[in-house]
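This report concerns only the one structure given below.
With one protein chain withheld, the remaining protein chains of the complex are depicted in position.
For clarity, chains are labelled A and B in written order, and residue numbers in each chain start from 1.
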Amino acid sequence: MNGRLALVFAVALVALAALAFAPFYLGRYQIGLLIGLTGYVTLASAWALFSGPTRYVSLATVAFFGIGAYTVAALNEVLPYPLVLAAAAAIGLAVALVVGLSTLRLAGVYFVIFTFGLAELVRQLVTWYEVNVTGTLGRYIFMSFGPEQIYWQLLALMTITLLISWWIGRNRLGLALKVIGDDEVVATHCGIDIARTKLALFALSAVIITLVGAIQAPRWTYVEPGIVFNPTLSFLTLIMALLGGANRLWGPALGAVPLFLLFEWLSARFPDHYSIILGLLFILIVFVLPGGVAAFAERTFGQRKPDPQTYGAESALSRDTADARR
Amino acid sequence: MLEPIGGRRAPFLLLSTIALAALAIWPADSAAQERSSVKIGYAVSKTGVNAGGAGITTIPNYQLWIDNVKKAGGLEMPDGSRLPIELIEYDDRSSAEEVVRAVERLAAQDEVDFILPPWGTGFNLAVAPLFDRYGYPQLAVSAVTDKAPDFVERWPRSFWFLGGGADYTDALANLLVNAREAGTIGDKVAMVSVADGFGIDLVTAARESFAEADIEVVYDKTYPVGTTDFSPMVNEASGTEADSFVAFSYPPDTFALTQQAQVSGYNPKVFYLGVGVGFPAYGEENPAAEGVMSLGGIDPTNEANRDYRRRHHELTGQGPDYWGSVITYASLEMLQEAIKRVGLDREAVSRELSTGTFQTVLGETKLENNQLRNLWWAGQWQNGVFVGIAPPDRPGAATPRLPKTPWKN
Partner (left out) sequence: MLTTAIIAGLVLGGTYALVAMGLTLQYGIARIMNLAYGETMIAAAFAAFVLKNALGLNPMAGLLLVVPAGFAFGYAIYGVMMRPLVARAGDRSALEIDSILATFGLLFVIQGVLLVLFGSNYMSYSYLNIPVSILGANIAANRLLALGLALTIGLTLYGLLRYTRWGTAIRAVAVAPQSAVLVGIDVNRAARFAFALGGALAAAGGVVISMYQTFTATSGVTFTMKALIVVIMGGVGNLLGALSAGLILGMVETFVATYLEPGLTLAATYAIFLALLLWRPQGLFGKATR
């Protein structure tokens, strides 16, 4: 580990510590904000984990998020909490594997629509099951822990997600993925097992998303399919990741944080004109920041201090990543 | 171009700066000052899937009430002085996470004096723990739940105004039994319901109510939210021997079911649908609605209610619906009156709401165990007004007109 890397880690660690202690000196509402922020950063990062390098635009986010939330709602009175989370992750994994095995050969917009259809299918099946088998719709989650605990769990999950994302970016898997994203034929020739690589990543991303849903569910007390399978979530995640730049480690976070705060500010300041302003901003962003915020930040800030010491495999990889902007 | 590590770190630094700056400049707690206004806040679905419901039952009545208070010179305090309302409103965008955070914001950040509840059973439950933790009375109107007594125990400052599913279905079963005894209808019912909290709650309750009343359910199907074509269900129901058709439906379904029944020439003697029948657009100036039944209703002889409906129309350009709207408004009048009696102390206001008797647009209103029980459990369109018909012994109850007049084609 070289010195600069150590420095980055040190800074990140300090930031993480500051975030972890934040609940002790912030008000309840700010904790709520942090929950939203960490939740969306995690979702967007997890989404980008798979969709960034492979260029598979997935709208299945809410399917897994909802599965996580519903598992907690269904099991919270039966199992101890850690087991509930484990069960949620396991179910998310199982669904992801089944879906992944059957769909990852689809490409382009077909995959987009498929994943959207999947989210709706899961919602319809859960509804049908609840109505016909359990005879009720809507479940209660009465858990004793407060927003701080939810926040800490999300923060931990976010850290893990970013670490995984960083780790993948540095090792062979990341390179393999990038080749797949560029050209699947070339990837095959390089001896990359495309199907297995994609599947592994899809499952990983899905499990993280499932856990976000599971961790957030106790905030709502009451859960029904219409609430947890709200397709807006898939769109927001996608937009945040794309806005930030799905191929950068910090890209999704750079999209999620400002967008989330913007939504919050708009819905408070202009509750009646929120949609219009949001839409206009969106269009503006597409035209002004075509490469995503991360690429923009690198262009603006990154070049100021070029550092000749950082040649080597690492920078070659990051250059590739930079070129792969779409 | 070579990417220096500094370049990779830049986004992270930028990100941290943005986040910290945002948290730092986020509106700081307003300092306590001499009271010159009463802060009232609410978070309600102005956009998203719930906007349709909130847009008819909740938002216009909040506006009407606030306008009314403004015209009166403000909220009256126990000492007779009046304080203007300072309003803070958020859009929860029909998302559970948003509504929770918005209410936290109202309570912890804006430190409002009172919070008006969001629209919908699910959202009222989602925010109930927060109202409770921060000590706000929760006047949950647009929430139908049989569990209200449990909730009152769990959250003692919560108030439930719209009854539970069993209340409505018991009343319906009772109506059907009376009609059966009068020889108007047989004892078979065809029933459909929307696969959503509301529809399932009611249909589950209805199965029990009907079983107790020896009413046979010959067709009982549930359809998903978003269904647009009801011809298969109406055709199936029309193929049964049922004299009564019952649908626990949502507004788009209610309108579509009505149109489908007209097209299919399906004329059951009892035609009972869910949310949407009580909308003015359904039956005012629409003779075809004559005889259609649903939840809710009004007492047409109640002068205060008539006046309320007129004012609602003047301010918002639309009439109120015949079920939740007037109750929403009455709950706000109760809050206003409670503040007048005991001031802005939330604990005292909650106690007053729980024990006091109030004059509202509903007439004399008093809660029992934090619940409004004096409600119209069923109503029927009669001559362009959706009148309450059950409970039949309640003053002002109209007599059900059965069988429903056939559709005119």
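One rule holds in what follows: contacts are C-beta pairs under 8 Å (C-beta built on N, C-alpha and C of every residue); 3 or more make two chains touch, one makes a residue touch a chain.
Here the structure is a predicted model, which is why all the values come from computation and not from measurement.
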Residue among B:G265, B:P287, B:G384 or B:P406 that touches the chain left out of view: B:G265
Contact partner of the left-out chain, one of A:R55, A:R170 or A:R299: A:R55
Which residue of B:T47, B:S158 or B:N302 touches the chain not shown here: B:T47
For chain A, residues in touch with the removed chain: 55, 57, 102-103, 105-110, 113-114, 116-118, 120-121, 124-125, 127-128, 131-132, 231, 235, 239, 242-243, 272-287, 290, 326
Those residues of chain B which, in the complete complex, touch the missing chain: 45-49, 51-52, 54-56, 59, 192, 195, 221-224, 226-229, 231-233, 235-236, 239, 251-252, 255-256, 259-260, 262-265, 276, 279, 281, 318, 409
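To be clear about the criterion, only the chains that are shown with their structure count from here on.
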Euclidean distance of C-alpha centroids - chain A vs chain B, Å: 35
Chain A residues touching chain B - in the complex, by the definition given at the top: 4-5, 8, 11-12, 15, 26-30, 32-33, 35-37, 39, 124, 127-128, 130-132, 135-138, 140, 147, 216, 219-222, 224, 226-228, 230, 232-233, 248-251, 253-254, 257-258, 261, 263-264, 267-268, 271-272, 274-275, 293-294, 297-298, 301-308, 310-311, 314-315, 318-319, 322
Residue ranges of chain B touching chain A (in the complex, touch as defined): 1-16, 18-19, 22-23, 26, 29, 46-49, 89-98, 100-102, 104-105, 107-109, 121-122, 125-126, 128-129, 195-197, 199-201, 204, 222, 224-225
